[in-house]
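Every protein chain of the complex appears in place save one, which is left out.
Going by the order they are written in, the chains are A and B; count residues from 1 in each one.
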Amino acid sequence: MSSILPPANRLWWKESIDKTEWFWIAIAFVWGMVMFVMMIYWHIYGKQNLSNEAYKTTPEAYAAKAEKFIAENTVRNETGLNGEEIPVVSVPAGGDGYLIARLWNWYPILELQKGKEYKIHLSSMDYNHGFSLQPVNINIQVIPTYEHVVKMTPTSAGTFAIVCNEFCGIGHHSMLGRIYVKE
Amino acid sequence: MATTYRTCPASGLQFEAQAEKLMKWNAVAAVLWLLVGGITAIGVIMTRWPAFKLLPPDQFYLILTAHGIDMLLCWIIFFEMAVLYFASSTLLRCRLATPMLGWVQFWLMVVGSIMTNVAIFQGESSVMFTSYVPMQAAPHFYLGLILFAVGALIGCFIFLGTLAVAKKDKTYTGSIPMVTFGALTATIIAIFTILTGAGILVPTFFWSVGLIKEIDPQLYRMVWWGLGHSSQQINVAAHVSIWYLIPAIVIGAKPLSEKVSRGAFLLYILFLQLASAHHLLSDPGMSAEWKVLNTSYFMYFAVMASMIHGFTVPGAVEAAMRRKGFTNGTFEWLRKAPWGNPAFAGMFISLVSFGFLGGISGVVLGTEQINMLMHNTFYVPGHFHTTVVTGTTLAFMAVTYLLVPTLFKREMIHPKLCQIQPYLFGIAMSITGLVMMGAGTLGVSRRHWDMAFQGAPFTYEWPGAAMLMMGMTGFFGVVTIIGGGLWIYLVVGSLLWGKKLDGGQYVDKPTPIPAATPAASASHHGSDHVAVPGTVVLALTLFVAFVLYYYVNWKYLSEVWLLS
Partner (left out) sequence: MAENDDDVPFMQKLLDSYYVLTVIGVLSPTILYTLWGIVDIMNTPLAK
């Protein structure tokens, strides 16, 4: 007759269920279906869906592609706070931009234009890293040996930070990258 | 093997000698690990509190790795072993199957947990409890986890074996009690969890000693989370069982409907474990179909089950209180509930905090697209400190207030302090979780030593509100640690100095659970439904909060850059 004793009624499955319980079960069921449909609905009509375009790669192959992209599209160099030279690379509108995640930086600096769509490629040279675009707050896992192609359209202009938000070792907190978005 | 039984005169629970010993040892080991985990929590919180930033980065990541493992695995799973022995041998009043193996379970887990901790504190294994490859820990880090898991798996099989013993010895008639059924659910999930864990940790161990060249990092994440997240679902099933257990003992509550509650547990068995996909929603290598179906526990059936438990547990309390005569208005039953009983108070705070904070935030976080707003931010630990801490840990703390007198035969010391402890711990951790989620919503990263990005090539300044929330996280985190420390003091103090209680006579034979009398079962043919209007109001409040918060996040999502 209690939760710590066997059910008193041997045929407990045959007991009727009270109306209020049915009412709540119905709400829970319908709400579950609504939430399920929401994800599918967003895939069709929503404007923020994470791309499923991904390829298996190697750090060497990815780095080679990225270096080629950097060599062809660098517009200027910038000096970081530690004195390092960092290329600023303008991604052609509608084109491909490559971002390298490695211990412990995001390379290079990408320059985009507001309202244009870009195919941003993400991959890591070593451990897992976390692409965390701030203050927009978009967060994507970056996994070594996987090349992820994410279509992005900036809707705001300015200077954005890429924080690494997957633990990647002792220098993890210093892994800060940059994206410029021009009007 | 010959064994003895005693029936506790105060609670009426019958303990078999072997099971009793195993419960005690596992519970004590759990408390000791909570102590270690609590000490690491000081290091974690005082470093994340921007005003203090106590530890240097290497020590912070070391301590955080230890915090994750000692809390999530060691404390919780040792305690769960005790719960399994209790729910099988004690509630079914039978002997334990293979008590010798029980000691193998215990010692494997002891050796395993110590081995992994040694690896962590030696400093070469600061890889976080997730240990994503190709970041590598020392071999004994993985080996310890494997031994620990094998021990836990043995515990699961002893549980199943004990159910078989009870059936064979006919110590009960009909179906197993609800609480045992919930523990069975936890066991089933645990079996999947541990087998999956072996599937990834064993190869990773071989990789760490150089026998395997490479492990695919995406495959690792996918299989590892079959372990990492499913083990949280063990906790859910275990603490829901305790939500049924405590009101049953304290106020004689019984399930509103056996059928509904067991049906909900069946949905857990079938679907809860799919939620492991929550951690891979922002990963490259998994398809959208896989993500949507798995993250939604196959169309949210396990969420439905949780919502059902969230209704039937307070409903059972309300019905029991109304049967006792607290029938005025909608909420007299709630006002007059035994709030001064720490077991009941802890259980109820656990229920409310898990439902409103942990549950809602978890479903939102686990929505495929919305996940991008919070993946790997401080929102994530905020969310799970309101599930595994205010939910599971608080429920375990609460049930301990009942176990100390009946299992350890000691009176709790400082009854007044016992009364306030669940409030202190539960409320402080709920607030901590909330402000952690707030900081995460503003983008703050988890597992991150320095919000000022020392040594980075650029600067980035977090919003002032985010810094404020991190400060509040620090403050309320410290209050929580005090609440947890108080519990450890009260429990250990009671075991050492509490007044000894009479535990009942030891006898050679178990007293079976009497079969229900025809009269008792007749009163169960649906005729005694007690209306539970107060629970309906509570449940609808939860529902409204759920819907609002869910759509607020879709709104946030619609405002970020376009992605496809």
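What we mean here is this: contacts are C-beta pairs under 8 Å (C-beta built on N, C-alpha and C of every residue); 3 or more make two chains touch, one makes a residue touch a chain.
Computed from a prediction, not measured in an experiment: that's the story for all the values here.
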| request: Write down which of A:62, A:106 or A:131 is the residue touching the left-out chain. | output: A:62
| note | Answer key for B:35, B:54 or B:195 versus the chain not shown reads B:195
| query | Looking at the whole complex, which of B:67, B:140, B:239 or B:262 touches the chain that is not displayed? | reply | B:262
| request: Quick one: say which of B:270, B:352 or B:452 touches the chain that got left out. | output: B:270
| query | Hey, which chain B residues sit against the chain that's not shown? | reply | 160, 163, 173-176, 181, 184-185, 187-189, 191-192, 195-196, 199, 216, 218-219, 222-223, 226, 230, 262-263, 266, 269-271, 273-274, 276-277, 285-287, 290, 293-294, 298
| request: May I ask you to list the residues on chain A that touch the chain which is not drawn? | output: 10-14, 54-57, 61-62, 146-147
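Going forward, only the chains that are shown with their structure count from here on.
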| What is the distance in Å between the mean C-alpha positions of chain A and chain B? | 28
| remark: chain A contacts chain B in the complex at 1-10, 12-13, 15-18, 20-21, 23-25, 27-29, 31-33, 35-36, 38-40, 42-43, 46-52, 54, 80-82, 84, 86, 105, 117, 122, 126-128, 130, 132-141, 143-148, 150-156, 161, 163-178
| note | In the complex, chain B touches chain A at residues 57-58, 61, 91, 128, 132, 134-135, 172-179, 216-218, 221, 244-245, 247-249, 252-260, 280-285, 287-288, 292, 296, 299-301, 303-304, 307-308, 311-312, 315-316, 363, 367-369, 372-377, 441-443, 445-450, 453-460, 462-463, 513, 516, 520-521, 523-526, 529, 531-532, 535-536, 539, 543, 546-547, 550, 554, 557-558, 560-564
